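Here the complex is missing a single protein chain, while all its other protein chains stay put.
Moving on to subunit A:
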Amino acid sequence: MADTPSAPLRLIEIEPDGGWCDAETGICTSTAPEPEADAHTGVFTRSREARSLHR
């Protein structure tokens, strides 16, 4: 099992040719997780550096 990072993860937004399967709904979509929803977890923080990875 992975160790829990001591600092919050920085989130990278996925591009349109990616997707995921939502655990709550079970639906697999090409739509990336909503940034606002992620922020609500209180775990992820976003940074310009991370966002810039897909630009």
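Basically, a residue touches a chain if its C-beta (ideal position, glycine included) is under 8 Å from a C-beta of that chain, and two chains touch if they have at least 3 such contacts; residues count from 1.
The working rule: contacts and distances are computed from a predicted model.
The chain not displayed here is annotated in its UniProt record as "DsbA family oxidoreductase", chosen from "Electron transfer flavoprotein subunit alpha", "Poly(3-hydroxyalkanoate) polymerase subunit PhaE", "DsbA family oxidoreductase" or "Sulfate adenylyltransferase subunit 2".
Think of the hidden chain as still there; on subunit A it touches residues 1-7, 9-12, 14-15, 17-24, 26-30, 32-33, 37-38, 41-44, 49-50, 53-54.
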